[in-house]
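The structure follows.
As you look at this complex, bear in mind that one protein chain is not there, while each of the others sits in place.
After this line comes chain A, so read on.
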Amino acid sequence: MIAFRPPTSLRVLSAALMGAVVLVAAEGASAGMAYVSNESGNSITAIDTATLTVTQTAKVGRRPRGIIMSPDGKVIYLCASDDHSVQVIDPATLKVLRKLKSGQDPELFALHPSGNPLYIANENDNQVTVLDVEKNKVVAQVPVGTEPEGMAVSPDGKILVATSETTNMAHFIDTETYKIVANVLVGARPRFAEFTRDGKKLFVSAEVGGTVSVIDPETRKIIKKIEFKIPGVSKETIQPVGVRVTRDGKTAFVALGPANRVAVVNAETYAVEDYLLVGQRVWQLAFTPDEKQLFTTNGNSNDVSVIDVPARKVVKSIKAGGAPWGVVVAPQ
């Protein structure tokens, strides 16, 4: 058999084409990914943050809610509330690698900046479970107020904050002694807590109170209670939940639940600067690592809206699974 040998020019061209294909493929592989937990769909959805398209959806445990990633981006941690476990998921395949002990009904959690341990809010047991993710071992269980949900760890890893929905408090817990060192009364039904990157402010949203309290973690006093008012939208539907603050600490984004808006707040003056229309019952938020995009989960319209952060515009809404709840974007 005579082997066909193409002319040199053709070989150069084909090599160049192959190179281009490899380049494009490599770019695709390194592009950022967002992962969304679908509460009623019992699944997670992977979204390419460059093309803003769904790349994969996979079944996970029952009632998936809180979702975070390890600092190295190698695994996803997911609260499977009705399975009473935290699932460890491979971000590439979306396969459940293992299950961790979580205590009853885990809803939200926070990871220590070092990547271990994991602090889990057990809504029904009124406690916080501290879990060593390497050994799958419960290190401590800290009793807190009724229905704990929001969890945040200070950037230096020394203070854990848990918000309890019925007690209306933010509990400050020492991460070495696992003792509550302070309680701060905030608005009704606090849902979420977020430290600024420098650790000098703590934002706590209150769903029923309709406010976001800004707390000084040093003095543990409320500096400001941010209120929201949207023309043409009733006050009752303004229910702040997810909060994210930009790395420079200048802007906070607040998901306003059934008001279907994300508020843009000046995190220095606390003035509300804009309201961005997203899908229905917007719940949690996540920035891309470059903070150019913000993803929002819209539980009632079953989609995820993407906000162009510098332009402060909603650029797209993408269909996800049933009742999207939490969202995390892979670190790059």
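In this section, a residue touches a chain if its C-beta (ideal position, glycine included) is under 8 Å from a C-beta of that chain, and two chains touch if they have at least 3 such contacts; residues count from 1.
Here, contacts and distances are computed from a predicted model.
Only one of "Transporter substrate-binding domain-containing protein", "Transport permease protein", "NADH-quinone oxidoreductase subunit C" or "Carboxypeptidase-like regulatory domain-containing protein" fits the UniProt record of the hidden chain, and that name is "Transport permease protein". For the options A:92, A:223 or A:277, the residue in contact with the chain missing from this view is A:277.
The chain not shown here is touched by just one of A:215, A:243 or A:314, and that residue is A:314.
Those residues of chain A that touch the chain absent from the view are 230-233, 260, 277-280, 301, 303, 305-306, 314-317.
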